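Dropping the structure in here first, questions after.
Left out: one protein chain. Kept in place: all the others.
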Amino acid sequence: MIVSATKLTTRYYETDQMGIIHHSNYYRYFEVARTDYLKDIIGMTYKDIENAGVRMPLTETHCKYKIPALYDDEITITTTVREMTVVRIIFDYVITRERDGAFIAEGVTAHAFTNVENRPINLKKFNLGLYQQLFHAASDDNLEK
Amino acid sequence: MIVSATKLTTRYYETDQMGIIHHSNYYRYFEVARTDYLKDIIGMTYKDIENAGVRMPLTETHCKYKIPALYDDEITITTTVREMTVVRIIFDYVITRERDGAFIAEGVTAHAFTNVENRPINLKKFNLGLYQQLFHAASDDNLEK
Amino acid sequence: MIVSATKLTTRYYETDQMGIIHHSNYYRYFEVARTDYLKDIIGMTYKDIENAGVRMPLTETHCKYKIPALYDDEITITTTVREMTVVRIIFDYVITRERDGAFIAEGVTAHAFTNVENRPINLKKFNLGLYQQLFHAASDDNLEK
Partner (left out) sequence: MIVSATKLTTRYYETDQMGIIHHSNYYRYFEVARTDYLKDIIGMTYKDIENAGVRMPLTETHCKYKIPALYDDEITITTTVREMTVVRIIFDYVITRERDGAFIAEGVTAHAFTNVENRPINLKKFNLGLYQQLFHAASDDNLEK
């Protein structure tokens, strides 16, 4: 299975007065992790994708929280592609704590492919090269053939 | 059905370079809406709950995005309680655009009741008065008896 | 002196684990207040300004913090224009607490006028109507003639 791993340290401004990382930030960690997946596995930056006239707006997000991340925790987000078609891509994420491997949270983000006017596109028709590059890397053994 | 309605205007810093409100902010809107539900329907602030030694950390969040909110959009978040037990509470949210009623997004947040050390509690045993106040308001016709 | 007043309630996600509103959010409150100034005093939205091809990126920001804002505080931000020329505009802000008028913070933001490519422009030459509208409203008695 193709996996990218992103390590980051939680930041003070991400905490709230419960003394834990505010839950909305996990979706921001997922975004950082997704960006790394594209760089590390697909070999392109999200900037490259935007420069090709393609956007990947979110259509659905989901997260389950097991134990809270705290300030200055080193965490790892592992990212995989669950599904990719000509019109959308779905990523899975798992967040663990670096020092002991504790399971912190897991989540999913689903994205449509759209043009710059935010209209849904068929990526294969819109940009075959980009589609092939994304699909090839993501599908090696993650996706059903 | 018991519903609270929260009106707010999206803010510039909440946009991203796609020109839309960043998806993570919807969870922050849900939080504002949840706070209003507590004030308007339950008659207590989240601060009151915290002062009673109770926390409501998130255990699960979910959002589906239909059309993007844009900068300076007036939106309404309608909030209901889907389920409440002695150990948890689940809220449902719908976001619509004020000017035309367009459906923007819907979401769910699930919360455990915990003490200040982030340990799960049975709210009924921990604080009967708070439990009754929450449950009574939330359950009038939202919840199964 | 021309003043606009913006009332808002601080939000939970804006707190940090010190139990106070994180200092970076004051600049976001200033942004909300500045938007209101434009709407209330100038009669145009920041969206109108962007639609006219003009951007107002920040060139300098400054804030002094007296007492911390806390979660769920109702605050008022009063906004004035300290200076406006053909190439820039400077806003002053004061944040007070609604319930007792306590002085929370004061700040300044300076903005250049640029085009969409982020190049500095002379607003009077670029868009005389916009310049006159901004300058007229801002200058009535705030600015030196």
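Per-chain numbering from 1; labels A, B and C assigned in written order.
In this text, contacts are C-beta pairs under 8 Å (C-beta built on N, C-alpha and C of every residue); 3 or more make two chains touch, one makes a residue touch a chain.
From a predicted model like this one, the values you see are computed outputs, not experimental measurements.
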Selected from A:T35, A:T78, A:N118 or A:Q133 as touching the chain missing from the view: A:T35
Residues belonging to chain B that touch the chain removed from view: 12-13, 15-20, 22, 24, 71
Interface with the undisplayed chain - residues on chain A: 11-13, 28, 31-32, 35, 45-47, 71-72
Positions on chain C contacted by the hidden chain, ascending: 17-18, 20, 23-25, 27-28, 31, 50, 55, 57-65, 68, 118
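We take it that only the chains that are shown with their structure count from here on.
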Self-contact between copies chain B and chain C, residue sets same or different by half: same
Chain nearest the overall Cα centroid: B
Computed distance of Cα centres, chain C from chain A, in Å: 35
Length of the line joining the C-alpha centres of chain A and chain B, rounded to whole Å: 25
For chain C, residues that touch 2 or more chains besides their own: 12-13, 71
